[in-house]
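Okay, so here's the structure we're looking at.
Excluded from the complex is one protein chain; the other protein chains are retained at their positions.
Letters A and B mark the chains as written, and numbering starts fresh at 1 in each.
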Amino acid sequence: MNFSYYPGCTLKNKAQDLDRWARLSAEALGIHLEELETWQCCGGAYSMGKDEIASKLASVRALQAAKEKGQDLVTLCSACHNVLKQANDAMANDPDFSLRANNYMALDTPYKGETKVIHYLELLRDVVGFDNLKKAVKNPLKGKKIAAYYGCLLLRPGKVMQMDNPENPRIMEDFIRAIGAEPVLWANRNECCGGYAVLEDKAIAVKKSTAVMDNAADQQAEMLITACPLCLYNLTKNSASETRLPVKYFTELLAEALGVKE
Amino acid sequence: MSKYDREQILRTSGVNVLKCMRCGKCSATCPSYDEMEYHPHQFVYMVEKGEIEPLLQSKSLYKCLSCFACVERCPRGVEPAKLVEAVRLQVIRQQGMNHLKPDDIPALLDDDLPQQAIVTALRKYSK
Partner (left out) sequence: MQRIGVFVCWCGSNIAATVDVAAVSEALGHEPGVVFSTNYQYMCSEAGQNIIKNAIRDYQLTGIVVCSCSPRMHEATFRKTAASAGLNSYMVEIANIREQCSWIHKDKAQATEKAIILGRAAIAKVHLNAPLTAGESPVTKRALVIGGGIAGIQTALDIADAGFEVDIVEKQPTIGGKMTQIDKTFPTLDCAACILTPKMVDCAQNDKINIFAYSEVKEVKGFVGNFHVKINKKARYVDATKCTGCGECTEKCPMKKIPNEFNLGLDNRHAIYIPFAQAVPKVATIDPNACNMLKNGKCGLCAKVCSAGAIDYKQKDEIVEREYGAIVVATGYNPIKLDDYDEYAYSLSKDVVSSLEFERITNAAGPTGGTLLRPSDGKHPHTLVFVQCVGSRCSAEGKGKSYCSKICCMYTAKHAMLCREKYPDTEVYVFYIDVRSPGKNYDEFYRRAVEEYGVHYIKGQVGKVVPRSDGKLLVQGSDLLANEQVHIEADMVVLAAAIEPDKSARPLATMLTASMDTNDFFTEAHAKLRPVESPTAGIFLSGACQGPKDIPDTVAQAGAAASKVIGLLAKDKLTCNPCTAHSDEMMCNGCSSCEKVCPYGAISYVDKEFRMPNRTTAIRRVAVVNEAVCQGCGACTVACPSGAMDLKGFSNSQIMAEVDAICKM
């Protein structure tokens, strides 16, 4: 099966591993990710201003490109996923924004949010199926206690992201079970790591990452997994916890379980 | 000026401040609360009252993490984060009011900092 794929800026640079293992694993599962030829950076954060038009056009172009190919658009980085889904929602449901964005785009047929944006995790859950994934696993990660770290961008706002229950999610936990490991349930899995504020006030990132790491460690996790390069950065570089658990991209564990990690 | 600001902020954010029932859930859930001089519930109330000037001056504008916790958990669907963003836009859209300038960035980099952090910070703090 073929899907359009939007890697985003960080996956071409500091988070190449997140991308590489995702592609290798997808191929192993019979899914081909076709990188959009002309994607541009999503901007990292969705501009919440209703009168912010230009800053959302990169997303709209990517969505339009996938529409032209007639494919669902797969994202991987939490931030890109958040921005693309919110922009897509605005194109479908905010007529004023949609009209103005389409005026800039000057397409033959206006784009009205037709493309379906799915996160790589949704691809595993809804297209591959966690049961099938389990069958495809060659090296189950037996006995590993893993804390799924959703952060803030993957699930919120729940009304738009429509990925899982934003307060009581299970998609990453089900993923962890599928690759043979044991999920740890913990409260701060959907609390913020401090995000981009690390550039404004590092103390915020330290405080928030520490709270996340402390909670995971307290619940006896051996490792955290994430889909977000910035979460990984903050948790590994800025957490002041006594326990410094390893933080990995979920695709790395996926590749390992599928036996495609070189 | 203040009345104009208020209208502009309401328009940019799309927030209806009158939906607020003053429960304080936004401020209860805010991860940046301690770093903020004005807290999410105060943004809502102060914009409602037209007290915009103190907000425009406040460093609180740059402490919001855009984590959507207040948006998700507000029982009335007020979406305080959108209001904070609209007030911030009101400031940084003015000439010379960028909070983060490209020249500042090299000093903030380290070997592992993901690109995502830089583009997001630029989007949030400058125009």
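We adopt the following convention: contacts are C-beta pairs under 8 Å (C-beta built on N, C-alpha and C of every residue); 3 or more make two chains touch, one makes a residue touch a chain.
These numbers come from a predicted model, not from an experiment.
Visitor: Thinking of the whole complex, not just what is shown, which of A:96, A:131 or A:167 touches the missing chain?
Guide: Result: among the candidates, A:167 touches the missing chain.
Visitor: Write down which of A:3, A:46 or A:186 is the residue touching the left-out chain.
Guide: Only one listed residue reaches the unshown chain, and that is A:186.
Visitor: Considering the complete complex, identify which of B:54, B:77 or B:102 is in touch with the unshown chain.
Guide: Residue touching the chain left out of view: B:77.
Visitor: Which is it among B:8, B:29 or B:98 that touches the chain not included here?
Guide: B:29
Visitor: Could I get the residues of chain A that touch the absent chain, sorted low to high?
Guide: 159, 165, 167-168, 185-188, 191, 215, 218-220
Visitor: Residues on chain B that touch the omitted chain in the whole complex?
Guide: Per the touch rule, chain B residues meeting the hidden chain are 19, 21-30, 33-34, 39, 41-42, 69, 73-77.
Just so we're on the same page, only the chains that are shown with their structure count from here on.
Visitor: Using CA atom averages as chain centres, what separation in Å is found between chain A and chain B?
Guide: Taking the average C-alpha coordinate of chain A and of chain B, the gap between them is 24 Å.
Visitor: Considering only the defined contacts, which chain A positions touch chain B in the complex?
Guide: Residue list for chain A touching chain B: 8-10, 13-15, 41, 43-45, 47-52, 55, 77, 79, 152-153, 156-158, 166-167, 191-192, 194-201, 203-204, 208, 228-230, 232-233, 236-237.
Visitor: Quick check on the complex: what are the chain B residues that touch chain A?
Guide: By the definition above, chain B touches chain A via 11-14, 31-32, 35, 62-63, 65-69, 71-72, 81-82, 85-86, 89, 99-100, 105, 108, 110, 112-121, 123-125.
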